[in-house]
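Please see the structure below; I have some questions.
Only a single protein chain was left out; the remaining protein chains are all shown in position.
Should a chain be cited, it is by its letter among A and B, assigned in written order, with residues numbered from 1 in that chain.
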Amino acid sequence: MTATTLTASDAAAAPDERTLPLKTRLQRAERRKKLLHLALIAPLAVFLLLTFLWPIGALLKRSVDNPEVVGGLPATAAALAHWNGQGLPPASALAVFVKEMEGARGSTELASAAKRLNTEMTGYRSLIMKTARSLPLPDGSNLQEGLAAIDPRWGETRTWQVMARAGQPYTSYYLLAALDHAVDADGAIVAATEDQAIYLDVLGRTFWMSLVVTLCCLVLGFPLAYLLTSLPTRSSNLLMILVLLPFWTSILVRVASWIVLLQSGGLVNQALQALGLIDEPLQLVFNRLGVYIAMTHILLPFMILPLYSVMKGISPIYLRAAQSLGCPPFQSFWKVYFPQTLPGVFAGSLLVFILSMGYYITPALLGGPQEQMASYFIAFYTNETINWGMAAALSTVLLGATLLLYVVYSRYAGQGRNAAKAR
Amino acid sequence: MLQAYASPLERTWFYAHRVIAGLILLFLILPILVIVPLSFNSDSFLMYPMAGASLRWYEEIIGSDVWRNALLNSLIVSPAATLLAVVLGTLASIGLVRSDFPGKALLTAILISPMVVPVVIVGVAMYLFFAPLGLAGSYTGLILAHAVLGVPFVITTVTATLQGFDYNLVRAAASLGANPVLTFFRVTLPLVAPGIVSGGLFAFATSFDEVVVTLFLASPGQATLPRQMFAGIRENISPAIAAVATILIVLSTLMLLTLEWLRRRSEKLRTGKSR
Partner (left out) sequence: MHALKTIALAVCGILSCSSAMASELTLISFGGTNQKAQDKAFYQPFMKTSGNKILPGEYNGEQARVKAMVEARKVTWDVVEVESPELARGCEEGLYEKLDYSKIGGKDEFIGKAVTDCGIGFFVWSTLLAYNADKLKAAPASWADFWDLKKFPGKRGMRKGAKFTLEIALLADGVKPDQVYKLLATKEGTDRAFKKLDQIKGSIQWWEAGAQPPQMLAAGDVVMSSAYNGRIATAQKEGKNLKMVWGGNIYDVESYAIPKGAPNRDLAYKYLQFSSKAENQQVFSGEIPYGPTNLKAAKGMPAQIAAELPTSAANIASALPSNTQFWVEHGEELEQRFNSWAAK
């Protein structure tokens, strides 16, 4: 688009081009170039907007969307919006409800509304279905009594409060549930009961496991990256291939290998038993340990590569200078060399940490229920229970946590880098 | 390097460091060494010691419709996704490197963001978005999704190559009368080709190894090799998995060697230029 309009206006402007001052002509040329470059970026930007940003935005919006009851029982939802939430809804609202239920009987929209109501109050699905089957009420009967005769729950304030709340076009239900909270009958936000609470634990676990994996990668990656920088190019290139080969190998291949290595009749257990170190096979896989081992293995190259590229740029002269000035080797390493590697340490840790936060495959295949991270539950709600609002809310929380972490960390890392420079 | 005047403590430390680093390398490479022999196991357990050597699992893979279809699907989806990612990514990289405008850093960050957004979120978002459009369970949807995941790799490698690119060459070509299109194909492209190819290889590898988004988007008809491996590992661990794994390892080794060769070649080109 921009490119074609540009050439058209160019053609029109061409005759008096020569008469313009040089400065204007230069500016024009500059602007044309700028537009050309934007035109080069545009296809990708549009592509990502349509296939990536928009879908993600739509997903995040789902975490507050609440279309089921509004779609299944629109008039009732509208009528209940005016109700003050005390006692029972007015007779006019009940009449709207009864009429609408009669019309909606057997419709798929009513079934989705019933399913949505059931997430807030168990038993609501059958209540709706039963009521729809039992209507219409006998002529001239009192609506309140008639409904209560079908099921006494229609005589309870809570039943109607739940419907009024679920009948709003937007809801905080999913986001609160993703943080183990809920709105109670009085509209106050309360913590979920012990036997339903899970997501704060899961989120904490996601953080903790990512942290452990990051530290393991750092501890293993640092000495190896250091060795790679200190070796002559030829041998370091050779060793680099050993680092890159697993990096290029399919994650699933590596997961399968770790099962072979770590299962109870696996190579590691066989070796330990042959050495007489253990009598019974150790449980090394399908638990936390197995997930840590495999995740560290998969993410280690992401730590080594940034470390290596930073270390490569550090001149060995500093270290030698420190030593020749009488600084003991360990101290000179710690005080002179290590601070210069900090940018690599920060970059590698950030990359590893952020990637582990989103891990799904490795815990799913190598861990038990206690190892599942946030991603597992997002997939669970999407596929198994078709609770897309919950999947969206958990996504929002995970993405928010990742971004927050990124911002905080990059600020901190920026300070660390400056401090390193100041030294 | 170990200096001649090193103290005994330094010597010990020097060798200890080498041993530790050697063990870490072993940790990195061990899983790959372990799985390859098992693919030649004659018995049906993915376990050591092996009963005997045979090629039956390779025969099973080649003879099985499921694995053949999976390979075919992978060979449709990955090249197409790579092509899309490379074309869009390269154009955008050229635009990004050569221009300077407010918000450029933000735009770059957004273009690279598919790399850091948790992949499950990408999968769910695309699934829920593509499904109403009829793109879930289609090759088109899968190709688009894989292209999105490959784009950041193309951008990072191509912009890195372009940053080391000498624009005087373009100016020289222009001053000699070549039009921009000709200049692009005859001057720019050959010089940045190694960057584009390695970006493409990264994108290809990403797509070829992609499971999570595929789990959401692919119907049985589009199950790719990793998707089939995922089902296999979860449900039925047999040496057939090891045979597929071995084939994938050979492939990734080939890609790695190609990359290494490209790197050397571009190094040679650059150093040749400075002479």
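The rule we apply is simple: a residue touches a chain if its C-beta (ideal position, glycine included) is under 8 Å from a C-beta of that chain, and two chains touch if they have at least 3 such contacts.
The model shown is predicted, which means the values in this text are computed figures rather than measured ones.
Within the whole complex, touches from the chain that is not shown fall on A, B.
One of B:I20, B:M50, B:I76 or B:I112 touches the chain omitted from the figure, and that residue is B:I76. Listed residues A:A75, A:M129, A:L267 or A:C327: the one in touch with the omitted chain is A:M129. Which of A:T108, A:T233 or A:S315 touches the hidden chain is settled by the complete complex: it is A:T108. From the set B:S42, B:T140 or B:Q163, the residue in touch with the chain omitted from the display is B:T140, counting the whole complex. Mapped onto chain A, the footprint of the missing chain covers residues 107-108, 111-112, 114-115, 118-119, 122-123, 125-126, 129, 195-198, 201-202, 263-265, 286, 368-370, 372, 377, 380, 382-387.
Of the residues in chain B, those that touch the hidden partner chain are 45, 47, 76, 79-80, 83, 127-128, 131-134, 136-140, 143, 219-221, 231, 234-237.
Following the convention adopted for this analysis, only the chains that are shown with their structure count from here on.
Work out the mean CA point of chain A and of chain B, and you get 23 Å between them. Of all residues in chain B, those touching chain A in their complex are 1, 7, 10, 13, 17-18, 20-21, 24-25, 27-32, 34-35, 38, 46-48, 88-89, 91-92, 94-96, 98-99, 101, 107, 110-111, 113-114, 116-130, 144-145, 147-148, 151, 205, 208-209, 211-212, 215-216, 226, 229-230, 233-234, 237, 241-242, 245, 248-249, 252-253, 255-256, 260.
By the touch rule above, chain A contacts chain B in their complex via residues 33-34, 36-41, 43-45, 47-48, 51-56, 58-59, 62, 220, 223-224, 226-227, 230, 239, 241-246, 248-261, 263, 265-267, 270, 297, 300-301, 329, 354-355, 357-358, 360-361, 365, 374-375, 378-379, 382-383, 388, 391-392, 395, 398-399, 402, 406.
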